[in-house]
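All protein chains but one are shown in place.
Chains here go by letter, A and B, matching the order in which they are written, and residues are numbered from 1 within each.
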Amino acid sequence: MAESLCRVLRDGALEGELAPALTIKDSILSPLGPHIFDHVLCQLSSFILAGKSQSRGLVLVAFSRSPSYYAALLKSRGSDTTDFDKWFWILDCYSDPLGWRHRLKESGAIRSCPDSSSGVTVCRDVRNLDKLLVEILELGKGLVGQGKDQFCIAIDSVTEMLRDVPLSSAAGLLSSVRSHEQVSCTLWTMLADVHSTSTVAAVEYLSSIVASVEGVTQQKGAQLGISDGLPLLQQNASQGRFRVRFKRRNGRVRLMLEDIHVEKSGITFLPVSSEEESMAQTLIPKVQFNLQLSEKEQMDRLKVVLPFEHQEKEKARRIYDGRRSLMDGQNGMTVEAEKPPVSENSGSGEIVYIRDSDDERPDSDEDPDDDLDI
Amino acid sequence: MATTTRPRTSSFSRNPLAGPTSQVPGLKPGPNGSVFISSGIPDLDRILGGGFCLGSLVMVMEDPEAPHHMLLLRNFMAQGLVHNQPLLYASPAKDPKGFLGTLPNPISSKDEKPRDHAAEQDKGLRIAWQYKKYFGENQQGHDSRDAKHEYCNDFDLRKPLERQFLGGKNIICVSTIDLTLETFRERCRTFLAQNSRNNGVMACASRIAIQSFCAPQCGYFDKHSEASKKSSLVPQFVKFIQLLPLRYLGVDHLGLLLSFQDWDMLAFIKSLKGIVQSSNSVAIITLKQFQACEHFLLSICIALPLTSNEDKELAKLLTGYQEMVGLLSIHKVARINTQVPLVLEASTFSIKLHKRRSLVLECLNQAPIDGSTGASYGTSGSCSGSTKQGALDF
């Protein structure tokens, strides 16, 4: 499922549509959001490097971790570092977000101060979102050029951004980033505990995919005593439940659930463990009848000869399918393509049975009018 | 800053305070190079392991219904005056000097007759102290109390402090009515700086007593309260000051706390703490509380009404209830120069009057608990304050 998430981001935006936006939401009890962010970032960058994705470059707005961290991360995941700055640029809102160090350095109080270098641009006033927006877009255009090529934008912590500015302007930034024509996709993380529910809802509203990390224990919470608290806390720090909600183009919403484990080598996504599944199954209320047929039952069902199909044994079964003239012309026919009953005793009553097409299962959900072209 | 500049030659250097203190009345060397001064209540000194450490800031939470904090304040101030220590007293009254007239007089140690050797006292307590060892031999029974008698006096609450103690030049009374925090801070700073200059290194320990710091009539109150009408700050405020001081006493009170204090007051207390710490003095601050705020009770105060109307239920639970004046609970005793906390025998003590004139603190004697009521009136553990509150229902 994590792959499908990355695929959606890879495929990017359609012409005239908003770019897909991923919100990764975690909480203090299961703080795995950054790991997922790293994972997605690495996937995206490998797509970009391989030329598989819509976007040609990536702009990372680093609020919560240092540029060097990300450089090291991408390198360790096997990205080629030689020409990072051709496709990857970091807007550094981490080292000197408020310009303190710049000012201090100018006044001579300190000696070192982060400077923009190749691949990294330092932002010294994160409160000025207009400037931030312009800067992000400029960097992106610098990577892919002014033309039709697109780039993606990753913001590593909306939480940090929201601390400095009111929600409305932060939301404005996010949505204008999304709607920019050269933006292929966007992603960001947020720490849900810190914000009010309305803030979380607003950010979720702005995104097309919401991935939230929950503790494994939250599901079972009710069954556990307080004494188990510590091991669970420990468990939550390395694994969790990953719940993703896709808002699709056509308006449908798809929900998915996976287990995640953070290990030495990185993060792994596993289908929800079978134990959980069986538990989920037992939760379905017991019904007196089956809603579906098993395969064998379906086979048996096919073999049943209905009374009105039944004719004398030695004769081939012939069921009128409405295309008599055609059949006649072909002459030789198989048993399966039944012939219409030739009336021997015309004058007596006759049942004409038209069998429905076999390819559709009974009780299927498919729309019978699917193929209608209106 | 002053402490950091103290030269340290070897790791076994003695505290420079340790030497002279044996000669200076009113100071007592404590563990880890700390120096104690007396709180003016012998029992409190004993409970705290010797008294207030020099450099500590003592917070006293007032009981709005009973002026028990005044008892502590009076004894603290009187003790300082008896030892001829400089004193700064700040209060929201118009004429704070008048308060000095209500200070209690020390009880003569040996017999019950009041001190009459005034001439001797004029020369200071040093003379009496020198004779102490002879007295000690003659005294029977209470030599332990007598040995530190000069360090800590018993005070007779019924008798006003004799005039000769009030004659010292080092008494400053400040009214906080028209004071801003800035000037207040400066007053404290200059007071302490003066005294440490006048009296050499360690001749005297200064005392600062600030009464009703958060009282609404204080000059700085209105100005600042406007800015911080947010009630959410209040628990923070109280918590902060609880953590700031080196020592913290909660005088029995109803836990009716609420004061629209803001960060300026906190900053004042913080800087006062810094000043006090560096100038080897002790400041005691009483704080008023106005309005009930439930979640304070959980963490701060043990509230027991012992004022006018008698509580039958309490009387059943606590023996000796009739003699009690109030309760005192100690919430925090921070220690200087050591990381080992002081474990008190109990955190709540009853305040009683001995022979109707001197203050005594005793552990609560708990009557056997009636099984049906269930509520434990344990003497230790301030965390049980909430349950008490619930059971008492006042």
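Here is the rule we go by: a residue touches a chain if its C-beta (ideal position, glycine included) is under 8 Å from a C-beta of that chain, and two chains touch if they have at least 3 such contacts.
Rule of thumb we're sticking to: contacts and distances are computed from a predicted model.
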As a check of understanding, state which of "General transcription and DNA repair factor IIH subunit TFB4", "Elongator complex protein 6", "SCP2 domain-containing protein" or "N-acetylglucosaminyl transferase component-domain-containing protein" is the UniProt name of the chain not shown. "Elongator complex protein 6"
Which of the chains on display does the removed chain touch in the whole complex? A, B
Of the listed residues A:S46, A:S66 or A:N128, which contacts the missing chain in the full complex? A:S66
Give me the chain A residues in contact with the hidden chain, please. 28, 31, 35, 65-66, 68-69, 71-73, 75-76, 81-85, 94-98, 100-101, 103-104, 109-112, 114, 117-119, 159-160, 163-164, 191, 193-194, 230-231, 233-234, 237-238, 262, 264
Contacts from chain B to the absent chain lie at residues 1, 3-4, 6, 8, 11, 32-33, 185, 224, 226-228, 232-233, 235-236, 239-240, 242-244, 248, 262-264, 266-267, 270-271, 273-275, 277-278, 295-296, 299, 331-332, 334, 336-341, 343-344, 347, 378, 380-384
